[in-house]
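Have a look at this one.
One protein chain is absent from this view; the other protein chains keep their places.
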Amino acid sequence: MPAKIKRLGFKPVQRMNRTTDNKIYRNAGLLGVLAIGMFGFAFGLVPLYEVFCEVTGINGKTAETAAKMVETTVDSGREVKVQFLGRVGNGMPWEFRPSTHEFDVTVGQANVTEFYARNRSAHTVIGQAVPSVSPGLAAEHLKKVECFCFVQQTLEAGEETYMPVKFYVSEDLPSDVQTITLSYTMFKVSQQEPTSSNEPHVSLVSTI
Amino acid sequence: MREGVTEMSQRIHTIHTVSLWICIVIGIIVFGAMAYTIYAHRRSKHPEPADFHEHLGVEIIWTIIPVLILAGLAVPAAKTLIDIEDNSNASMTVLITGSQWKWHYQYLDADIDYYSNLATPTTQINSCLIDLFCDLPDEQGIAKPLRESNENYLLEVDKPLVLPANRKVRFLMTSNDVIHSWWVPDFAVKQDALPGFINEAWANVPEPGTYRGQCTELCGKDHAYMPVVVDVRPEAEFDQWVEDQRIAKELASGQAVADREKTWSLAELMEIGEGVYSTHCATCHQPNGEGQGTTYPALDGSEIATGPIPVHIDRVMNGKEATEMQAWAPQLSDRDLAAVVTYERNAWGNTTQDVVQPRTIFENR
Partner (left out) sequence: MVAHAEHVPHRSGLAAFIARWTLTTNHKEIGSMYLWFAFTMFFIGGALAMGIRLELFMPGIQLIDPGFYNQFVTMHGLIMVFGAVMPAFVGLANWQIPLMIGAPDMALPRLNNFSFWILPFAFTMLLSSFFMDGGAPNFGWTFYAPLSTTYGPDSTDFFIFGVHMMGISSVLGAINIMVTIFNLRAPGMKLMEMPLFVWTWLITAFLLITAMPVLAGVVTMMLTDRHFGTSFFSADGGGDPLIFQHVFWFFGHPEVYIMILPGFGIASEIIPTFARKKLFGYNSMVYATASIAFLSYIVWGHHMFAVGMPLWVEMTFMICTMFIAVPTGVKVFNWTATMWRGAMTFETPMLFAIAFVVLFTIGGFSGLMLAIVPADFQYHDTYFVVAHFHYTLYPGAIFGTMAAVYYWLPKWSGHMYDERLGKIHFWTATIAVNLTFFPMHFSGLAGMPRRIVDYSLQFADFNMLSSIGAGLLGLTQLFFLYIVIKTIRGGKPATDKVWESAEGLEWTIPSPAPLHTFETPPAWPITDAREDQAARV
(Lines give C-alpha, C1' and ligand atoms only; values in the text may rest on other atoms or scores of the structure.)
Protein backbone atom coordinates (compact mmCIF):
# COMPACT_ATOMS: atom_id res chain seq x y z
CA MET A 1 0.00 0.00 0.00
CA PRO A 2 1.70 3.23 -1.07
CA ALA A 3 2.47 5.40 1.94
CA LYS A 4 1.60 8.73 0.46
CA ILE A 5 -0.25 9.73 -2.64
CA LYS A 6 1.13 12.91 -4.05
CA ARG A 7 -1.56 15.45 -4.62
CA LEU A 8 -2.15 16.19 -8.24
CA GLY A 9 -4.31 19.23 -7.76
CA PHE A 10 -7.59 17.45 -7.30
CA LYS A 11 -8.71 15.21 -4.51
CA PRO A 12 -7.79 11.61 -5.22
CA VAL A 13 -10.57 9.57 -3.68
CA GLN A 14 -12.20 6.22 -4.23
CA ARG A 15 -11.75 4.50 -7.56
CA MET A 16 -8.23 3.42 -8.33
CA ASN A 17 -6.97 5.59 -5.53
CA ARG A 18 -6.21 8.37 -7.94
CA THR A 19 -9.27 10.18 -8.96
CA THR A 20 -13.07 10.09 -8.95
CA ASP A 21 -15.41 8.63 -11.47
CA ASN A 22 -17.06 12.02 -11.59
CA LYS A 23 -13.88 13.63 -12.72
CA ILE A 24 -13.49 11.05 -15.43
CA TYR A 25 -17.03 11.48 -16.68
CA ARG A 26 -16.72 15.22 -16.61
CA ASN A 27 -13.52 15.13 -18.68
CA ALA A 28 -15.11 12.72 -21.12
CA GLY A 29 -18.20 14.88 -21.35
CA LEU A 30 -16.19 17.99 -22.11
CA LEU A 31 -14.27 16.22 -24.83
CA GLY A 32 -17.53 14.88 -26.22
CA VAL A 33 -18.85 18.42 -26.37
CA LEU A 34 -15.68 19.42 -28.20
CA ALA A 35 -16.25 16.64 -30.72
CA ILE A 36 -19.86 17.67 -31.30
CA GLY A 37 -18.76 21.26 -31.57
CA MET A 38 -16.29 20.32 -34.31
CA PHE A 39 -19.11 18.53 -36.15
CA GLY A 40 -21.08 21.74 -36.05
CA PHE A 41 -17.96 23.64 -37.08
CA ALA A 42 -17.79 21.58 -40.28
CA PHE A 43 -21.24 22.85 -41.20
CA GLY A 44 -20.28 26.27 -39.99
CA LEU A 45 -17.42 26.27 -42.45
CA VAL A 46 -19.95 26.58 -45.25
CA PRO A 47 -21.26 30.05 -44.38
CA LEU A 48 -17.83 30.93 -43.04
CA TYR A 49 -16.38 30.17 -46.44
CA GLU A 50 -19.01 32.31 -48.16
CA VAL A 51 -18.32 35.23 -45.85
CA PHE A 52 -14.58 34.85 -46.21
CA CYS A 53 -14.85 34.81 -49.98
CA GLU A 54 -17.12 37.83 -50.01
CA VAL A 55 -14.91 39.82 -47.72
CA THR A 56 -11.69 38.95 -49.50
CA GLY A 57 -13.25 38.85 -52.94
CA ILE A 58 -11.75 35.53 -53.89
CA ASN A 59 -13.60 32.57 -55.42
CA GLY A 60 -14.89 34.30 -58.47
CA LYS A 61 -18.47 34.55 -57.30
CA THR A 62 -20.30 37.71 -58.01
CA ALA A 63 -22.92 39.16 -55.73
CA GLU A 64 -26.38 37.67 -55.82
CA THR A 65 -28.22 40.96 -55.57
CA ALA A 66 -28.13 44.03 -57.71
CA ALA A 67 -25.43 46.61 -57.14
CA LYS A 68 -26.30 50.26 -57.14
CA MET A 69 -25.04 52.25 -60.05
CA VAL A 70 -22.38 54.61 -58.76
CA GLU A 71 -21.73 57.70 -60.80
CA THR A 72 -18.04 58.19 -61.33
CA THR A 73 -16.63 61.62 -60.82
CA VAL A 74 -13.21 60.97 -62.23
CA ASP A 75 -13.01 59.60 -65.74
CA SER A 76 -9.77 57.73 -65.52
CA GLY A 77 -10.11 56.50 -69.06
CA ARG A 78 -8.89 53.15 -67.92
CA GLU A 79 -10.12 50.42 -70.23
CA VAL A 80 -10.63 46.82 -69.36
CA LYS A 81 -11.62 44.01 -71.70
CA VAL A 82 -14.65 42.02 -70.56
CA GLN A 83 -15.33 38.62 -72.12
CA PHE A 84 -18.62 36.75 -71.91
CA LEU A 85 -19.15 33.00 -71.91
CA GLY A 86 -22.38 31.06 -71.86
CA ARG A 87 -22.80 27.36 -71.31
CA VAL A 88 -25.47 24.96 -70.20
CA GLY A 89 -25.31 22.37 -67.49
CA ASN A 90 -25.68 18.69 -68.27
CA GLY A 91 -29.17 17.73 -69.29
CA MET A 92 -30.29 21.34 -69.82
CA PRO A 93 -32.01 21.43 -73.23
CA TRP A 94 -31.46 25.11 -73.94
CA GLU A 95 -29.33 26.93 -76.42
CA PHE A 96 -27.59 29.63 -74.39
CA ARG A 97 -24.95 32.05 -75.54
CA PRO A 98 -23.77 35.65 -75.17
CA SER A 99 -24.76 38.04 -77.94
CA THR A 100 -21.26 39.45 -77.95
CA HIS A 101 -18.11 37.60 -76.99
CA GLU A 102 -16.21 40.56 -75.61
CA PHE A 103 -15.80 44.28 -75.63
CA ASP A 104 -13.72 46.92 -73.96
CA VAL A 105 -15.33 48.85 -71.13
CA THR A 106 -14.26 52.03 -69.43
CA VAL A 107 -13.89 51.59 -65.73
CA GLY A 108 -16.74 53.24 -63.87
CA GLN A 109 -19.11 53.49 -66.84
CA ALA A 110 -22.29 51.48 -67.13
CA ASN A 111 -22.55 48.86 -69.85
CA VAL A 112 -25.25 46.56 -71.13
CA THR A 113 -24.95 43.24 -72.87
CA GLU A 114 -27.36 40.43 -73.62
CA PHE A 115 -27.47 36.66 -73.47
CA TYR A 116 -29.60 34.68 -75.87
CA ALA A 117 -31.50 31.62 -74.69
CA ARG A 118 -33.81 29.23 -76.49
CA ASN A 119 -35.61 26.24 -75.06
CA ARG A 120 -35.08 23.42 -77.54
CA SER A 121 -37.22 20.91 -75.76
CA ALA A 122 -40.93 20.16 -75.78
CA HIS A 123 -41.36 21.17 -72.13
CA THR A 124 -41.48 24.28 -70.05
CA VAL A 125 -38.10 24.50 -68.41
CA ILE A 126 -36.95 26.70 -65.56
CA GLY A 127 -33.29 27.59 -65.47
CA GLN A 128 -30.94 29.33 -63.12
CA ALA A 129 -27.77 30.97 -64.36
CA VAL A 130 -24.76 30.73 -62.09
CA PRO A 131 -21.93 33.15 -62.75
CA SER A 132 -18.21 32.68 -62.42
CA VAL A 133 -15.60 35.35 -62.93
CA SER A 134 -11.97 34.96 -63.79
CA PRO A 135 -9.63 36.20 -62.35
CA GLY A 136 -11.39 35.40 -59.08
CA LEU A 137 -10.16 38.59 -57.49
CA ALA A 138 -11.95 40.67 -60.10
CA ALA A 139 -15.33 39.26 -59.11
CA GLU A 140 -16.08 41.79 -56.42
CA HIS A 141 -15.26 44.62 -58.82
CA LEU A 142 -17.67 43.52 -61.52
CA LYS A 143 -20.82 45.15 -60.25
CA LYS A 144 -24.05 43.97 -61.80
CA VAL A 145 -26.84 46.49 -61.66
CA GLU A 146 -29.25 44.23 -63.45
CA CYS A 147 -28.75 40.57 -64.23
CA PHE A 148 -30.86 37.67 -65.36
CA CYS A 149 -28.82 35.55 -62.97
CA PHE A 150 -30.52 37.11 -59.96
CA VAL A 151 -33.73 35.18 -60.64
CA GLN A 152 -34.79 31.96 -62.23
CA GLN A 153 -35.78 32.13 -65.89
CA THR A 154 -38.74 30.22 -67.33
CA LEU A 155 -39.01 29.38 -71.01
CA GLU A 156 -41.90 27.56 -72.63
CA ALA A 157 -41.20 24.87 -75.18
CA GLY A 158 -39.46 26.41 -78.16
CA GLU A 159 -39.46 29.88 -76.64
CA GLU A 160 -36.46 32.10 -77.09
CA THR A 161 -35.41 35.29 -75.38
CA TYR A 162 -32.68 37.88 -74.95
CA MET A 163 -31.68 38.50 -71.34
CA PRO A 164 -29.83 41.63 -70.33
CA VAL A 165 -26.93 42.19 -67.99
CA LYS A 166 -26.24 45.75 -66.92
CA PHE A 167 -22.93 46.21 -65.14
CA TYR A 168 -19.96 48.41 -64.47
CA VAL A 169 -16.40 47.74 -63.40
CA SER A 170 -15.61 49.57 -60.22
CA GLU A 171 -12.64 51.87 -59.99
CA ASP A 172 -10.89 49.92 -57.28
CA LEU A 173 -10.19 47.07 -59.68
CA PRO A 174 -6.55 46.07 -59.08
CA SER A 175 -4.30 47.69 -61.61
CA ASP A 176 -2.84 44.42 -62.87
CA VAL A 177 -6.17 43.13 -64.18
CA GLN A 178 -6.74 43.92 -67.84
CA THR A 179 -9.14 41.19 -68.89
CA ILE A 180 -12.15 39.95 -66.99
CA THR A 181 -14.08 36.90 -68.11
CA LEU A 182 -17.67 36.53 -66.99
CA SER A 183 -19.04 33.04 -67.53
CA TYR A 184 -22.60 31.92 -66.91
CA THR A 185 -23.66 28.31 -66.65
CA MET A 186 -27.38 27.86 -67.14
CA PHE A 187 -28.55 24.97 -65.01
CA LYS A 188 -31.89 23.26 -65.17
CA VAL A 189 -33.94 23.84 -62.04
CA SER A 190 -37.00 21.93 -63.13
CA GLN A 191 -39.14 21.15 -66.07
CA GLN A 192 -42.84 20.80 -66.41
CA GLU A 193 -45.23 19.32 -68.87
CA PRO A 194 -45.96 21.82 -71.65
CA THR A 195 -48.86 24.16 -70.95
CA SER A 196 -50.38 23.59 -74.41
CA SER A 197 -52.07 20.22 -74.92
CA ASN A 198 -51.24 20.27 -78.63
CA GLU A 199 -47.58 19.61 -77.95
CA PRO A 200 -46.45 16.02 -78.51
CA HIS A 201 -46.37 14.33 -75.20
CA VAL A 202 -43.04 12.77 -74.53
CA SER A 203 -42.63 11.81 -70.96
CA LEU A 204 -39.11 11.96 -69.76
CA VAL A 205 -38.30 10.64 -66.36
CA SER A 206 -35.70 12.97 -65.06
CA THR A 207 -34.20 11.64 -61.90
CA ILE A 208 -31.45 13.15 -59.88
CA MET B 1 11.37 16.05 -64.38
CA ARG B 2 11.53 17.57 -67.80
CA GLU B 3 12.67 21.16 -68.24
CA GLY B 4 9.83 21.93 -70.58
CA VAL B 5 9.83 24.55 -73.28
CA THR B 6 8.55 27.68 -71.62
CA GLU B 7 10.32 30.15 -69.40
CA MET B 8 8.01 29.25 -66.54
CA SER B 9 8.56 25.53 -66.89
CA GLN B 10 12.29 26.06 -66.86
CA ARG B 11 12.15 28.25 -63.76
CA ILE B 12 10.07 25.58 -62.09
CA HIS B 13 12.58 22.97 -63.12
CA THR B 14 15.33 25.03 -61.50
CA ILE B 15 13.40 25.34 -58.27
CA HIS B 16 12.74 21.62 -58.34
CA THR B 17 16.42 20.86 -58.89
CA VAL B 18 17.51 23.21 -56.14
CA SER B 19 15.05 21.80 -53.62
CA LEU B 20 15.96 18.27 -54.62
CA TRP B 21 19.67 18.95 -54.08
CA ILE B 22 19.03 20.61 -50.76
CA CYS B 23 17.15 17.50 -49.69
CA ILE B 24 19.90 15.24 -50.98
CA VAL B 25 22.62 17.16 -49.18
CA ILE B 26 20.69 17.26 -45.93
CA GLY B 27 19.99 13.58 -46.40
CA ILE B 28 23.63 12.79 -46.90
CA ILE B 29 24.57 14.72 -43.79
CA VAL B 30 21.87 13.23 -41.57
CA PHE B 31 21.97 9.69 -42.91
CA GLY B 32 25.72 9.90 -42.97
CA ALA B 33 25.73 10.79 -39.30
CA MET B 34 23.38 7.92 -38.63
CA ALA B 35 25.50 5.51 -40.64
CA TYR B 36 28.58 6.65 -38.81
CA THR B 37 27.03 6.26 -35.39
CA ILE B 38 25.65 2.84 -36.30
CA TYR B 39 29.15 1.81 -37.15
CA ALA B 40 31.17 3.60 -34.52
CA HIS B 41 28.83 3.43 -31.57
CA ARG B 42 27.61 -0.11 -31.77
CA ARG B 43 28.05 -1.86 -28.47
CA SER B 44 30.80 -4.13 -29.66
CA LYS B 45 32.87 -1.09 -30.58
CA HIS B 46 31.60 1.36 -28.01
CA PRO B 47 30.40 -0.53 -24.94
CA GLU B 48 29.98 2.44 -22.61
CA PRO B 49 27.06 4.65 -23.59
CA ALA B 50 27.49 8.36 -22.94
CA ASP B 51 24.92 9.87 -20.65
CA PHE B 52 24.10 13.25 -22.22
CA HIS B 53 20.48 13.72 -23.13
CA GLU B 54 20.04 17.40 -23.81
CA HIS B 55 21.97 20.39 -25.09
CA LEU B 56 20.08 23.61 -25.60
CA GLY B 57 22.71 25.21 -27.83
CA VAL B 58 22.79 22.40 -30.34
CA GLU B 59 18.99 22.22 -30.40
CA ILE B 60 18.73 25.93 -31.13
CA ILE B 61 21.23 25.64 -33.95
CA TRP B 62 19.46 22.77 -35.61
CA THR B 63 16.18 24.63 -35.36
CA ILE B 64 17.47 27.88 -36.81
CA ILE B 65 19.48 26.45 -39.69
CA PRO B 66 16.47 24.66 -41.24
CA VAL B 67 14.44 27.86 -40.93
CA LEU B 68 17.11 29.72 -42.87
CA ILE B 69 17.27 27.03 -45.52
CA LEU B 70 13.50 27.11 -45.90
CA ALA B 71 13.49 30.88 -46.21
CA GLY B 72 16.11 30.59 -48.91
CA LEU B 73 13.87 28.18 -50.81
CA ALA B 74 10.69 30.13 -50.29
CA VAL B 75 11.85 33.41 -51.79
CA PRO B 76 12.56 32.27 -55.37
CA ALA B 77 9.52 30.04 -55.16
CA ALA B 78 7.33 33.00 -54.26
CA LYS B 79 8.75 35.09 -57.09
CA THR B 80 8.08 32.36 -59.62
CA LEU B 81 4.58 31.86 -58.28
CA ILE B 82 3.78 35.54 -58.67
CA ASP B 83 4.89 35.40 -62.29
CA ILE B 84 2.95 32.22 -62.98
CA GLU B 85 -0.23 33.75 -61.62
CA ASP B 86 0.05 36.82 -63.82
CA ASN B 87 -2.54 36.08 -66.49
CA SER B 88 -2.64 39.58 -67.93
CA ASN B 89 -1.79 40.78 -71.42
CA ALA B 90 -2.61 37.61 -73.26
CA SER B 91 -2.96 37.80 -76.99
CA MET B 92 -5.65 35.14 -77.19
CA THR B 93 -7.87 33.08 -74.96
CA VAL B 94 -8.90 29.44 -75.21
CA LEU B 95 -11.77 28.05 -73.16
CA ILE B 96 -11.02 24.45 -72.16
CA THR B 97 -13.95 22.37 -70.98
CA GLY B 98 -13.37 18.97 -69.47
CA SER B 99 -16.08 16.36 -69.56
CA GLN B 100 -16.23 12.64 -69.14
CA TRP B 101 -13.93 11.74 -70.96
CA LYS B 102 -12.68 14.27 -73.44
CA TRP B 103 -11.66 17.88 -73.75
CA HIS B 104 -13.44 20.62 -75.59
CA TYR B 105 -11.52 23.62 -76.92
CA GLN B 106 -13.13 26.90 -77.84
CA TYR B 107 -11.13 29.78 -79.24
CA LEU B 108 -12.77 32.88 -77.86
CA ASP B 109 -11.22 35.20 -80.40
CA ALA B 110 -12.26 33.15 -83.41
CA ASP B 111 -15.36 31.12 -84.10
CA ILE B 112 -13.59 27.79 -83.65
CA ASP B 113 -14.52 25.03 -81.27
CA TYR B 114 -14.17 21.26 -81.27
CA TYR B 115 -13.88 18.18 -79.14
CA SER B 116 -10.60 16.40 -78.60
CA ASN B 117 -10.93 12.66 -78.02
CA LEU B 118 -8.42 9.93 -77.37
CA ALA B 119 -7.34 8.48 -80.67
CA THR B 120 -5.69 5.27 -79.47
CA PRO B 121 -8.06 2.51 -80.61
CA THR B 122 -9.46 0.09 -78.07
CA THR B 123 -7.90 -2.73 -80.02
CA GLN B 124 -4.59 -1.58 -78.55
CA ILE B 125 -5.93 -1.17 -75.04
CA ASN B 126 -8.23 -4.09 -74.37
CA SER B 127 -6.33 -7.23 -73.57
CA CYS B 128 -8.14 -8.95 -70.73
CA LEU B 129 -6.61 -12.30 -69.90
CA ILE B 130 -9.34 -13.59 -67.59
CA ASP B 131 -12.80 -12.23 -67.19
CA LEU B 132 -13.07 -12.27 -63.41
CA PHE B 133 -12.75 -8.49 -63.07
CA CYS B 134 -12.29 -7.63 -66.68
CA ASP B 135 -14.69 -7.75 -69.59
CA LEU B 136 -12.63 -6.16 -72.36
CA PRO B 137 -11.04 -9.02 -74.24
CA ASP B 138 -8.41 -8.71 -76.90
CA GLU B 139 -10.60 -10.29 -79.52
CA GLN B 140 -8.02 -10.45 -82.24
CA GLY B 141 -5.03 -11.09 -80.03
CA ILE B 142 -3.17 -8.12 -81.46
CA ALA B 143 -3.20 -5.59 -78.64
CA LYS B 144 0.27 -6.01 -77.22
CA PRO B 145 2.40 -5.68 -80.36
CA LEU B 146 0.27 -2.82 -81.63
CA ARG B 147 0.53 -1.01 -78.35
CA GLU B 148 4.24 -1.53 -78.04
CA SER B 149 4.88 -0.07 -81.46
CA ASN B 150 2.75 2.99 -80.76
CA GLU B 151 5.04 5.50 -79.08
CA ASN B 152 2.11 7.84 -78.39
CA TYR B 153 -0.03 5.14 -76.83
CA LEU B 154 -2.69 6.91 -74.75
CA LEU B 155 -1.18 10.29 -75.59
CA GLU B 156 -2.78 10.89 -78.97
CA VAL B 157 -6.01 12.65 -79.89
CA ASP B 158 -8.07 13.14 -82.99
CA LYS B 159 -7.94 16.95 -82.89
CA PRO B 160 -5.22 18.56 -80.79
CA LEU B 161 -5.33 22.08 -79.44
CA VAL B 162 -3.53 24.24 -81.97
CA LEU B 163 -1.67 27.25 -80.63
CA PRO B 164 0.69 29.88 -81.99
CA ALA B 165 4.28 30.00 -80.83
CA ASN B 166 5.60 33.11 -79.14
CA ARG B 167 2.24 34.50 -78.13
CA LYS B 168 0.91 34.59 -74.63
CA VAL B 169 -2.10 32.31 -74.60
CA ARG B 170 -4.61 32.51 -71.78
CA PHE B 171 -6.42 29.32 -70.83
CA LEU B 172 -9.78 29.24 -69.11
CA MET B 173 -10.64 25.88 -67.61
CA THR B 174 -14.02 24.58 -66.64
CA SER B 175 -15.95 21.36 -66.63
CA ASN B 176 -19.31 20.03 -67.65
CA ASP B 177 -19.64 17.38 -65.04
CA VAL B 178 -17.00 16.38 -62.49
CA ILE B 179 -13.64 17.87 -61.64
CA HIS B 180 -10.97 17.26 -64.27
CA SER B 181 -7.50 18.78 -64.53
CA TRP B 182 -5.71 20.02 -67.62
CA TRP B 183 -1.98 19.48 -67.57
CA VAL B 184 0.78 19.95 -70.11
CA PRO B 185 4.10 19.08 -68.38
CA ASP B 186 6.17 20.82 -71.02
CA PHE B 187 4.40 24.11 -70.22
CA ALA B 188 4.12 23.42 -66.47
CA VAL B 189 0.47 24.41 -66.78
CA LYS B 190 -1.90 22.47 -64.56
CA GLN B 191 -5.23 23.77 -63.37
CA ASP B 192 -8.27 21.90 -62.20
CA ALA B 193 -11.39 22.17 -64.36
CA LEU B 194 -14.29 22.67 -61.98
CA PRO B 195 -17.96 22.43 -62.92
CA GLY B 196 -19.66 25.78 -62.63
CA PHE B 197 -16.44 27.77 -62.17
CA ILE B 198 -13.63 28.97 -64.38
CA ASN B 199 -9.93 28.92 -63.63
CA GLU B 200 -7.20 30.77 -65.48
CA ALA B 201 -3.69 29.89 -66.55
CA TRP B 202 -1.38 30.97 -69.33
CA ALA B 203 1.57 29.86 -71.42
CA ASN B 204 3.89 31.43 -73.92
CA VAL B 205 5.54 28.67 -75.92
CA PRO B 206 8.60 29.72 -77.88
CA GLU B 207 9.16 26.45 -79.69
CA PRO B 208 6.77 24.89 -82.17
CA GLY B 209 6.12 21.22 -81.56
CA THR B 210 3.68 18.69 -80.23
CA TYR B 211 3.28 18.61 -76.47
CA ARG B 212 1.41 15.91 -74.61
CA GLY B 213 -0.18 15.75 -71.21
CA GLN B 214 -3.07 14.07 -69.42
CA CYS B 215 -6.07 14.67 -67.26
CA THR B 216 -4.82 14.81 -63.68
CA GLU B 217 -7.88 14.54 -61.50
CA LEU B 218 -9.81 11.32 -61.03
CA CYS B 219 -12.96 11.84 -63.07
CA GLY B 220 -14.49 8.40 -63.40
CA LYS B 221 -13.99 5.31 -65.44
CA ASP B 222 -11.89 6.62 -68.30
CA HIS B 223 -9.78 9.09 -66.38
CA ALA B 224 -6.68 7.50 -67.91
CA TYR B 225 -8.09 7.98 -71.40
CA MET B 226 -8.43 11.70 -71.90
CA PRO B 227 -5.06 13.01 -72.97
CA VAL B 228 -4.13 16.59 -73.73
CA VAL B 229 -2.26 17.22 -76.94
CA VAL B 230 -1.13 20.70 -77.97
CA ASP B 231 0.18 21.40 -81.43
CA VAL B 232 2.19 24.62 -81.30
CA ARG B 233 2.80 26.15 -84.70
CA PRO B 234 4.84 29.08 -85.93
CA GLU B 235 2.69 32.19 -85.86
CA ALA B 236 2.12 32.46 -89.58
CA GLU B 237 1.12 28.82 -89.79
CA PHE B 238 -1.25 29.27 -86.89
CA ASP B 239 -2.94 32.21 -88.53
CA GLN B 240 -3.32 30.14 -91.67
CA TRP B 241 -4.83 27.33 -89.60
CA VAL B 242 -7.40 29.70 -88.15
CA GLU B 243 -8.39 30.72 -91.63
CA ASP B 244 -8.53 27.08 -92.73
CA GLN B 245 -10.90 26.33 -89.87
CA ARG B 246 -13.20 29.08 -90.94
CA ILE B 247 -13.31 27.67 -94.45
CA ALA B 248 -13.78 24.13 -93.19
CA LYS B 249 -16.64 25.26 -91.03
CA GLU B 250 -18.41 26.74 -94.00
CA LEU B 251 -17.85 23.57 -95.95
CA ALA B 252 -19.11 21.46 -93.07
CA SER B 253 -22.24 23.47 -92.73
CA GLY B 254 -22.75 23.02 -96.45
CA GLN B 255 -22.17 19.33 -95.98
CA ALA B 256 -24.60 19.32 -93.09
CA VAL B 257 -27.26 20.93 -95.27
CA ALA B 258 -26.70 18.32 -97.96
CA ASP B 259 -26.83 15.55 -95.38
CA ARG B 260 -30.16 16.57 -94.06
CA GLU B 261 -31.69 17.11 -97.47
CA LYS B 262 -30.82 13.57 -98.45
CA THR B 263 -32.94 10.60 -97.50
CA TRP B 264 -30.63 7.91 -96.21
CA SER B 265 -31.07 4.16 -96.46
CA LEU B 266 -30.97 1.80 -93.52
CA ALA B 267 -27.77 0.18 -94.77
CA GLU B 268 -25.96 3.52 -95.14
CA LEU B 269 -26.94 4.63 -91.66
CA MET B 270 -26.07 1.30 -90.08
CA GLU B 271 -22.56 1.44 -91.47
CA ILE B 272 -21.93 4.96 -90.25
CA GLY B 273 -23.75 4.28 -87.00
CA GLU B 274 -21.61 1.30 -86.17
CA GLY B 275 -18.51 3.45 -86.48
CA VAL B 276 -19.96 6.18 -84.31
CA TYR B 277 -21.10 3.63 -81.74
CA SER B 278 -17.75 1.95 -81.41
CA THR B 279 -15.91 5.28 -81.07
CA HIS B 280 -18.19 6.97 -78.60
CA CYS B 281 -20.66 4.56 -77.05
CA ALA B 282 -18.99 1.18 -76.81
CA THR B 283 -16.70 2.17 -73.96
CA CYS B 284 -19.68 2.24 -71.60
CA HIS B 285 -22.43 0.31 -73.35
CA GLN B 286 -20.02 -2.31 -74.67
CA PRO B 287 -19.53 -3.37 -78.32
CA ASN B 288 -22.15 -6.06 -77.83
CA GLY B 289 -24.68 -3.62 -76.44
CA GLU B 290 -24.90 -5.40 -73.11
CA GLY B 291 -23.66 -2.57 -70.93
CA GLN B 292 -22.19 -3.10 -67.46
CA GLY B 293 -24.62 -3.48 -64.60
CA THR B 294 -27.01 -0.68 -63.88
CA THR B 295 -24.41 2.05 -64.26
CA TYR B 296 -24.11 1.51 -67.99
CA PRO B 297 -27.43 0.03 -69.10
CA ALA B 298 -27.71 -2.53 -71.85
CA LEU B 299 -29.04 -1.22 -75.13
CA ASP B 300 -29.76 -4.64 -76.57
CA GLY B 301 -33.45 -5.10 -75.85
CA SER B 302 -33.71 -1.89 -73.83
CA GLU B 303 -36.95 0.06 -73.58
CA ILE B 304 -35.43 3.17 -74.99
CA ALA B 305 -33.78 1.55 -78.00
CA THR B 306 -36.90 -0.39 -78.93
CA GLY B 307 -39.54 2.05 -77.75
CA PRO B 308 -40.70 5.47 -78.99
CA ILE B 309 -38.17 7.11 -81.26
CA PRO B 310 -38.49 10.65 -79.78
CA VAL B 311 -37.48 9.31 -76.38
CA HIS B 312 -34.42 7.60 -77.83
CA ILE B 313 -33.42 10.71 -79.76
CA ASP B 314 -33.85 12.88 -76.69
CA ARG B 315 -31.73 10.60 -74.56
CA VAL B 316 -28.86 10.55 -77.06
CA MET B 317 -29.03 14.26 -77.87
CA ASN B 318 -29.55 15.62 -74.37
CA GLY B 319 -28.07 12.99 -72.11
CA LYS B 320 -29.43 11.98 -68.75
CA GLU B 321 -29.00 14.39 -65.90
CA ALA B 322 -26.79 13.45 -63.00
CA THR B 323 -25.34 10.45 -64.77
CA GLU B 324 -22.38 9.87 -67.03
CA MET B 325 -24.71 9.77 -70.08
CA GLN B 326 -23.74 13.03 -71.68
CA ALA B 327 -25.48 15.22 -74.21
CA TRP B 328 -24.20 14.24 -77.66
CA ALA B 329 -26.04 16.94 -79.58
CA PRO B 330 -23.16 19.43 -79.35
CA GLN B 331 -20.56 16.81 -80.11
CA LEU B 332 -21.87 14.96 -83.15
CA SER B 333 -23.30 16.02 -86.48
CA ASP B 334 -26.92 15.43 -87.47
CA ARG B 335 -25.80 12.61 -89.71
CA ASP B 336 -23.81 10.86 -87.00
CA LEU B 337 -26.56 11.20 -84.44
CA ALA B 338 -29.17 9.85 -86.84
CA ALA B 339 -26.83 7.00 -87.76
CA VAL B 340 -26.07 5.95 -84.19
CA VAL B 341 -29.73 6.02 -83.14
CA THR B 342 -30.63 3.97 -86.21
CA TYR B 343 -27.80 1.57 -85.45
CA GLU B 344 -28.87 1.06 -81.84
CA ARG B 345 -32.42 0.35 -82.90
CA ASN B 346 -31.34 -2.35 -85.38
CA ALA B 347 -28.22 -3.95 -83.96
CA TRP B 348 -27.73 -7.06 -81.84
CA GLY B 349 -31.20 -8.36 -80.95
CA ASN B 350 -33.01 -5.12 -81.75
CA THR B 351 -35.09 -5.33 -84.90
CA THR B 352 -37.23 -2.22 -84.97
CA GLN B 353 -36.42 -1.58 -88.66
CA ASP B 354 -36.62 2.12 -87.71
CA VAL B 355 -34.64 4.58 -89.77
CA VAL B 356 -33.91 8.00 -88.31
CA GLN B 357 -33.01 10.71 -90.83
CA PRO B 358 -30.51 13.50 -90.12
CA ARG B 359 -33.21 16.07 -90.78
CA THR B 360 -35.20 14.70 -87.83
CA ILE B 361 -32.20 15.33 -85.62
CA PHE B 362 -31.83 18.82 -87.02
CA GLU B 363 -35.44 19.61 -86.22
CA ASN B 364 -34.86 18.55 -82.64
CA ARG B 365 -32.01 20.95 -82.07
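Residue numbering begins at 1 within each chain, and the chains themselves are lettered A and B in the order written.
The rule is short, and it goes like this: a contact is a pair of C-beta atoms (placed from the backbone, for glycine too) under 8 Å apart; a residue touches a chain by one contact, two chains touch by 3 or more.
Bear in mind the structure is a predicted one, so any value in this text is a computation, not a measurement.
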item	value
Residue of B:Thr97, B:Ser127, B:Asn204 or B:Asn318 touching the missing chain in the full complex	B:Ser127
Contacting the left-out chain in the complete assembly, out of A:Phe115, A:Phe148 or A:Phe187	A:Phe187
Contacts of chain A with the absent chain, listed as residue ranges	1-2, 5-6, 8, 12, 16-19, 23-24, 27-28, 31-32, 34-43, 45-46, 49, 56, 58-61, 89, 128, 130, 132, 136-137, 185, 187-189, 208
Missing-partner contacts on chain B, residue numbers	1-2, 8-9, 11-12, 15-16, 19-20, 23, 26-27, 30-31, 33-34, 37-38, 41-43, 46-55, 58-59, 62-63, 66-67, 70, 73-74, 77-78, 80-82, 84-85, 124-130, 132-136, 143-144, 147-148, 150-155, 177-179, 181, 183, 185, 188-192, 194-197, 199-200, 213-225, 292-295, 322-324
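Rule of thumb we're sticking to: only the chains that are shown with their structure count from here on.
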item	value
For chain A paired with chain B, centre-to-centre distance based on mean C-alpha positions, whole Å	27
Residue ranges of chain B touching chain A (in the complex, touch as defined)	86-90, 93, 95, 97, 108-109, 170, 172, 174, 176-177, 195-200, 308, 310-311, 314, 318-322, 326-327, 364-365
Residues of chain A defined as touching chain B within the complex	60, 83, 85, 87, 89-91, 93, 95, 101-102, 120-121, 130, 132-135, 176-179, 181, 183, 185, 187-188, 200, 202, 204, 206-208
